[in-house]
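Excluded from the complex is one protein chain; the other protein chains are retained at their positions.
Chain IDs A, B and C follow the sequence of writing; residue 1 opens each chain.
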Amino acid sequence: MINKKVANVTEACKGVADGMTFMLGGFGLSGIPENAIAELVRLNVNDVTCISNNAGVDDFGLGLLLQKKQIKKMISSYVGENAEFERQMLSGELEVELIPQGTLAQRARAAQSGIPAFYTPAGYGTEVAEGKEAREFNGKMHILEHAFEADFAFVKAWKGDTAGNLIFKGSARNFNPNMCGAATITVAEVEELLPVGSLDPNEVHIPGIFVQRIFQGERYEKRIEQRTVRKK
Amino acid sequence: MINKKVANVTEACKGVADGMTFMLGGFGLSGIPENAIAELVRLNVNDVTCISNNAGVDDFGLGLLLQKKQIKKMISSYVGENAEFERQMLSGELEVELIPQGTLAQRARAAQSGIPAFYTPAGYGTEVAEGKEAREFNGKMHILEHAFEADFAFVKAWKGDTAGNLIFKGSARNFNPNMCGAATITVAEVEELLPVGSLDPNEVHIPGIFVQRIFQGERYEKRIEQRTVRKK
Amino acid sequence: MALSKEQIAQRIAKEVKDGYYVNLGIGIPTLVANFVRDDIEVEFQSENGVLGMGPFPFEGEEDPDLINAGKQTITALPGASFFDSALSFSMIRGQHVDLTILGAMEVAQNGDIANWKIPGKMVKGMGGAMDLVASAENIIVAMMHTNRAGASKLLKQCSLPLTGVQCVKKIVTNLAVLEVRDGAFHLLERAPGVSVEEIKKATEGDLVVPENVPEMTF
Partner (left out) sequence: MALSKEQIAQRIAKEVKDGYYVNLGIGIPTLVANFVRDDIEVEFQSENGVLGMGPFPFEGEEDPDLINAGKQTITALPGASFFDSALSFSMIRGQHVDLTILGAMEVAQNGDIANWKIPGKMVKGMGGAMDLVASAENIIVAMMHTNRAGASKLLKQCSLPLTGVQCVKKIVTNLAVLEVRDGAFHLLERAPGVSVEEIKKATEGDLVVPENVPEMTF
């Protein structure tokens, strides 16, 4: 098998540079590539465009890059949990492109799949459709959306092997599988990196061909955004 | 959980009628819905259109429907293993639309996904592209392809539960997951039908929402088309 | 008397039928799950990748890898499945989800809905709402009839940026149940003790009132 294992997050992030476009998996703080984000903060890459469903919270996730004003532009569907984000956006410091969540997922999957463009009903008749081709199919209006283009995709999985095969857990799966192979280089971090042959080929969610570099994250905080419980 | 279990193949195929369009999973004879095919033969539905990557062999798989001349039109990517097929096609008895294999898979996935149309490079400049819109993206020509429309999808999985969740095995997976939910009614047959709660939610390949009816197949012949071995 | 948020949810729960896959938005819609009858089978879909969502976990059993679209910790019922975001929106866009219940800032009498942006003031994003309203055949809006300033949220035309066009079919507010049809709001039911006059006053858009407007039952 082709070996995708790199020693650590520093090696995994080799080549990131100012002005690049990154895709980042995760929904809220669930399933985010914590180690890669920490490294991007440490490397202090600037003027980056981030494609990520959310923007983290003020002091975690992509919020860490926002605090240091490393992000030039965000492409997201929902950014409601982040006061610093809202401040930078309303003041014009931060460029923001808000797009429907399903369109975000599908534009990632299109990039992964070599599909340059597709039609979707989401956003027709709204400001999301401005400047986009509209067309009727089966009596219903749709708009043309394009595959993303990005330099790096940073994803987080539960388990992986050195061939780059990935298995996700629970709803921490979210956008992570769709972003694998959707950028020039896909960096996967996993909680547990196993030798080849450890994973059942039937249970692999993302085959290693979509992953260029894989490493085991040093630690995972896995912060919970909204702790909701019921009484026993 | 919503119960998708039906008693047997007869109940599962209720509503099939002459002139309908069926999608059928399987690659060659691997992962084909053997029980549903047998029932379609028994029911003697005629003038049907079948969307299936292959057409079986003379005496198994879709070849059984071909023998009885139940099929009006085949939409496939490769039909090389079937002499009766070739005879009917060359004589004009059978209408055949040959399309690229990846386009077949993606048109099924598009139907499943509510994506009415997408662009693909496959077939540009060939007779497959005739009458289709061609457009350049990123300096490369693509053609516009549409989602399939079908009345029934017949798929075969390895394990399933009564909520309709499916798990496939090996390369018998092939087109089966992509066809789930791509037709008005999806009928899944499984080798083993388990009670709800038996499957790990992380390992489910196709969630039950894409399946309307599920049953355990009575027996599976699982014929091998090309038995190739090496010496010990 | 006008309904509480719980009562709005309770009334909407009556619209949930046996065998439905349902997507619940944040806010009042989330409460609907608490009021669905026990004798029917319903599965809740969460667009971040869960089908067969269960109740909140018991204290100490929260799993950061298992949340709903509101980022709340949840549980999964036996028979649940997890999947990626693309497949999740395949369920939504492909009309496999039977019913979508979501909140709104404004609804227009042609079925337009606005619920994601107040220009220059509140810009949280549309999340999955644009996909949901553009795709669902069956959309129920759960909201208060008027905003905090007392202005009607049922309008001739939306003033805020749209989430979707001509898509809302039914609205349940603290005052009434209404159907959106033929370019007007049709009054179906009124909250117990709420008069037709009160509803008329709180509705800016064209309101069609039949001779008899029954009180809601729960």
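In this text, contacts are C-beta pairs under 8 Å (C-beta built on N, C-alpha and C of every residue); 3 or more make two chains touch, one makes a residue touch a chain.
What you are looking at is a predicted structure, and each value in this text was computed from that prediction instead of being measured.
The chain not shown here is in contact, across the full complex, with A, B.
Remark: the omitted chain is touched by one listed residue; of B:22, B:152, B:175 or B:215 this is B:175. If you put the hidden chain back, the residue from B:3, B:77 or B:198 that touches it is B:77. If you put the missing chain back, the residues of chain A touching it would be 1-3, 109, 111-115, 161-163, 165, 181, 196-197, 199, 201-202, 204, 207-210.
Remark: the residues of chain B touching the chain excluded from display are 27-31, 53, 76-81, 86, 89-90, 96, 98-106, 108-109, 120-128, 158, 168-178, 205, 222-232.
What we mean here is this: only the chains that are shown with their structure count from here on.
Farthest from chain A, judged by the mean position of CA atoms in each chain, is B. Averaged Cα coordinates give chain A a centre that lies 32 Å from the centre of chain B. Averaged C-alpha coordinates put the centre of chain B at 36 Å from the centre of chain C.
In chain A, the positions touching at least two other chains are 106, 120-121, 168-170. Shared interface positions of chain C, defined as residues touching 2 or more other chains, are 76, 82-83, 86, 89, 92-93, 135.
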